[in-house]
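With one protein chain withheld, the remaining protein chains of the complex are depicted in position.
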Amino acid sequence: MSFDILFNQFMSGIARASLLFLVASGLSLTFGVLRVLNFAHGSLYMLGAFVTYSIWKGLLIPVVGFYIATFLAALVMGGIGIIIEFFLLRRLYARGWPEQLLVTYALVLIITDLVKLGWGGEFLSIPRPVPFKGAVSLFGFPFPSYNFFVILLGLALVIFLWWLVYRTRIGDIIRAAAHDREMVAALGIPIPWLFTWIFVLGAMIAGLSGGVAGPYGAIALGMDIEIIVECFAVVVIGGMGSLPGTLLGSFIVGQVYAFGIMFKPELALAFIFMVMAAVLIIRPWGIFGRPER
Amino acid sequence: MAQAKPTPAKEPAKAPAQAKPVAKPAAPKEPIKLGAIYCFAGPCYMYSESAINGIRIAADEINAKGGIMGRKLDVIVRDTEMKVDVGAREVKDLILREKVNFLEGPCSSGVGLAMQVVHSEYKVIRVTTMANTEGQVVDKFTPYIVQIVPNTYMEAKAATRYLHKKVPTAKKFATINPDYEFGRREFAAFKEEITKLVPDAEILYEAWPKPGEKDFTAFITAIMAKKPDAVHSSLFGGDLVAFTKQAAPYEFFKTPFIALYDLPVLLALGPDAPEGTFGFGRGCFFMDPNPKMLEFVDKYKKVRGAYPDSWAVQAYDGVYLLKAAVEKAKTSETEAVIKAMEGISIDSLRGRFTIRPLDHMGSVPCYQGTIAKDPAYPFKIWKDISRVPGDQVWRSEESVREVWKKTGVVR
Amino acid sequence: MILEVKEIHTYYGTSHILFGISLEVNDGEVVCLLGRNGAGKTTTLRSIIGLTPPRSGSIKFKGQEIIGKPPYRIAPLGIGFVPDDRRIFPDLTVRQNILVARREKLGAIWDLNRVYSLFPKLKELDSHMGNQLSGGEQQMLTIARTLMTNPQLLLLDEPGEGLAPLVIRAMEHQLGEIKKLGTTMLICEHNVGLATALSDRAYLMDKGTIRYQGTIEELRKNEEVKKKYLMV
Amino acid sequence: MFLQTQGITKEFGKLRAVNQVSLDIRKGDIHAIIGPNGAGKSTYFNLITGYHQATSGKVLFKGEEITHLPAYRRCKHGITRSFQITSIFPKFTVYESVLMGLLSHRGVTLSFFSASKKFFKEEVYRILEDVGLADQADTLGDSISHGDKKRLELGITLGTEPELLLLDEPTCGMSPEETESTMIFIRKLVEEKGLTILFTEHDMSVVFGIAKRISVLHQGTLIADGKPDEVRANDEVQKIYLGGTA
Partner (left out) sequence: MVIQKMEQNESMVKRGWWLILLLAGAIIAPHVISDFYLVILIEALIMSLFALSFNLLFGYMGQLSFGQAAFYGLGGYTVAMLITKVNFNFWLSLLAGVGVAGFVGLIVGFFCVRLRGIYFAVLTLAFGQLLFVIIYKWHDFTGGDDGIQGVFPPGILKIPIVYYYFVLLVFIASAFILWRIVNSPFGHTLKAMRENPERTEFLGIHIARYQLITFVIAAAFAGLAGALWVPFYRSVAPFYLMWIKSGEPVMAAILGGASTFFGPVLGMFIMTFIHAYILGFTHFWPIIMGTIILIIIFALPGGILEFAKVKLKERQERMKSAKGSP
């Protein structure tokens, strides 16, 4: 097998990894701080895609319409994030994580039906925006330039989140609160708002990635469940709540899938779970995760 | 009539006591109940909505004209959530609680197979208009099933012929099929047919994305790396939309390609639909613009404000098939209707078709075409349309019997 | 008077813990709460900072009613709380643990250097993670962290717990320094030496009520109190 | 020899928390380990009880090497510990908590079909009387006070009927009165039940009140070991730890 073919497969794995990272990073962030494994993250992603579509359709602005729509959709999802955090999650932090999990699961159910009611379950699609319509040539093989856009966006998000979590005081507070919110509050830091904003940030990332997914593939019912299971695989492999872990997890899942498809297509999916199980057997808390003790 | 044995289990089906025949001969004016059971979840949601629309329009028409033999047609809708256990249970509910006379649906083949055991036990007929696995009529046949959607075997065979006609020189193929019953059967039929048509055909690569996959990049590069002459696919719906958009920048569509480019997909793709690429489908207005169909389109547009897709068309036909059979049998009693159904011919939106007595498969047509712009529509449709009547591509009776021998169906 | 607690009743769920506690702390004073295990000392402190808000009564800080406010509103008014169970943030280094509590304000006396000079051991551990500290090191860190909020009133729950004698001595000295800087303190402490060395006055608690109050001298003179609570 | 550590060492990265400590603990002793904060006392305990694995060196218990045994096996050998930060069962009643230790020690935890209520009632109450929690038998673990929790933990460990009991700051957080009663109780355990006790403590009145032998750790190294008076007289110990307080 020649190099250019392998390289191309590698690049398609990278593209997939970027999209996965976009989605999974929000999941990982909310888990890292709020200790809430947000099942509804995929649903926010799906909703973000549908909202982007509607705004894009309504705006009818040629070139930049899609970018504006995605940005606005991210804001809308942030707003929905505020509602969810303020009215639901906030009342549950004192309770066990299983109940939080169940509440976000309830949101999955509710959002699915809301999308059905609002958009009727058609497959929608946004054409790829200028200037990412075509392809560039990599070793004589075309590579869609929109994939580059997704990769760049993923990188930008990595840098932003890394800066936020490890280089700012907010980040210190986030990591402190992840462990002991009562004590952080007793130091005079307004915890509830911190949590709201973190959740909102997570929701906005979900909305943004949903918007980006529009031109990437199709907007359709079921994309929530499809993505969330893979995101779980990503965060579990990388270590839950760890930013570098999420990055590595996305990379691994993307590449395992891409090369699985190339060499043994019918087992590509099984490979992901096998890798996941293997990682967990060797390092039960994921590659960058920390043991509980 | 021979009794179908659902399994090779020792128990003979000695009119099982538990299966209380519920569809009793009714008082003349009692309505006829049709249980419409579809899958309102995920990718099936939209198809199911369409089907229900088609069924409701048909029922309204029939009722406006005085019903079936003077009896009103009641439609009761149920949801399987695309889960086999829910599907099986909802069928029981329709039979036991709602006491339906007939069933129509579902969307998912797996759910259809699970349901079939149940309604066959309770002796209620189901017309399947969407779930099209051959398994229902061939491998796991029971007399309580009637299929009026081209089954996987017919559909893929016809599509393969079209592809071959268009690119007769193609020898090296790649395939990409959703990895479940439907895709697997389509692939098998493609393989069988293409080796018949092109004896030295070679399948270089089989891609098996999971249903619901939205990222095909890796599949696309893997296929292109093999440089096939043509690509066969049974991708459909949102998956096909995603595939098409991701494949286009790779200049994938320079290679001849055929997939289930029906109305909803073309609508969603809009300008992104690849012109010159081949599609196959199950019958909507641009595939079969006969007067009856166009009349239906007008009606549908009035009610729903949109073009009907083939799912609405087939569901609509299903209701009229039942009407014809009941009127022929002059009763809604199951066994009589089955008898009437066998060999019946009706004029449907897709032209005339007949139910083959042996396996209750309708000789419904398969359609293929080439994607093209049409000034009359704001979206792309097909040209070079080919309509293949079902009896040209369906499995021969011997072949059906052969399968039955293996799976233990006695008839 | 900087803190005035009047007739508070506090519950954990359905169990009634504090039965009308009243106490006062004057500006610049160090007051200690003494009492056996389970008397309700911790609960009193938690009531003041708002972690277990009382159901009734009144708590005034600098004349302002603070009952019903959440802890993150109460703390910035100038109250710092040092919990008995330390609660170090495990994922942060010692330095980050300290800095996370920093609150910029005018006339702030505490900064990183100052707390490091108060607890030199912490400076050595500067980049260690919070979960790698020994018990006593954690105790130092939790006090240092709270000092960074520059509180006017410091609530200390057993600050000497788990500390080596020399460190206690040093802390006694440092708390004395803090006191000299004008910081008011309310301390719960079982280490009588530490408690009495610093305090001006004391309250004795028993089963959720105040049993006795007085200056340290009065306490020392009261034979019964001396025997029961001071063990000297 | 009852418990013996031979050159035991524990490294956390670059830090040597415990450095080549060789120590013999005699049966029936009350043996105190003291030292400044961060000296390595808890880590030393952790090495004996199996919470941490030693980097090098050996732990021998009754002549048998237990250096690499998992924690639960050491407990079965008769070594039980308390934790510096009290570790109890929050949603168990005091009674149920103590019962757990007994069930484990008497080896009935694999019986599936008999009611656990029926087991060891008297023994549990005897322990509860001993630690002074009998009147709180039906109170939940997380709703007793800090000091009571310490005693509960002691009660739980006693359920396993250990031969060697390691107590990490047993009276820390106790009021003077309770400290006194705990001291009396510990002494009684040794005298009546023949237990061996190894403990750490920063309260010098406790250490010099009950310990028969004292070892001093400093920066992971053993710097003194002997009778209380000898240790008290040690200049270095005075300098780094006691500072004239005892």
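Going by the order they are written in, the chains are A, B, C and D; count residues from 1 in each one.
FYI, a contact is a pair of C-beta atoms (placed from the backbone, for glycine too) under 8 Å apart; a residue touches a chain by one contact, two chains touch by 3 or more.
Everything numeric in this text was worked out from a predicted model, so none of it was measured.
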{"item": "Touched by the hidden chain, restricted to displayed chains", "value": "A, B, D"}
{"item": "Contacting the left-out chain in the complete assembly, out of A:Ile110, A:Val136 or A:Leu155", "value": "A:Ile110"}
{"item": "Interface with the undisplayed chain - residues on chain D", "value": "49, 51, 70-73, 75-76, 80-81, 83, 87-92, 96, 99-101, 103-105, 108-117, 119, 141, 156-157, 159-160"}
{"item": "Residues from chain B at the interface with the omitted partner, ascending", "value": "6-11, 16-18, 20, 40, 77-79, 81, 83-86, 88-90, 92-93, 96-97, 109-110, 113-114, 116-118, 121, 133, 135, 140, 179-181, 184"}
{"item": "Where the missing chain touches chain A, by residue", "value": "31, 35, 37, 88, 91-92, 95, 97-99, 101-103, 105-110, 112-114, 116-117, 225, 229, 232-233, 235-236, 240, 266-267, 269-270, 273-274, 276-277, 280-281, 284-285, 289, 292-293"}
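Please note the rule applied: only the chains that are shown with their structure count from here on.
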{"item": "Pair joined by more contacting C-beta pairs (C-D or A-C)", "value": "C-D"}
{"item": "Chain at maximum distance from chain D, centres defined as averaged CA atoms", "value": "B"}
{"item": "Chain at the geometric heart of the assembly (C-alpha centres)", "value": "A"}
{"item": "Centroid distance [mean C-alpha coordinates] between chain D and chain A, Å", "value": "48"}
{"item": "Mean-CA-position distance for chain C and chain A (Å)", "value": "44"}
{"item": "Chain D residues counted as touching two or more neighbouring chains", "value": "none"}
{"item": "Chain C: positions in contact with at least two other chains", "value": "none"}
{"item": "Pairs of chains, among all present, that meet the touch criterion", "value": "A-B, A-C, C-D"}
{"item": "Contact footprint of chain B on chain A as seen in their complex", "value": "1, 5, 8-9, 11-13, 15-16, 19, 112, 116, 120-125, 127-128, 133-135, 141-147, 213, 215-223, 225-227, 257-258, 261-262, 265-266, 268-269"}
{"item": "List of chain C residues in touch with chain D within their complex", "value": "12, 15, 35-39, 42, 84-85, 121, 132-137, 139-140, 158, 161-169, 190-192, 228-231"}
{"item": "Chain C - residues contacting chain A, complex", "value": "49, 51, 70-76, 80-81, 83, 87, 89-92, 96-97, 99-103, 145-146, 149"}
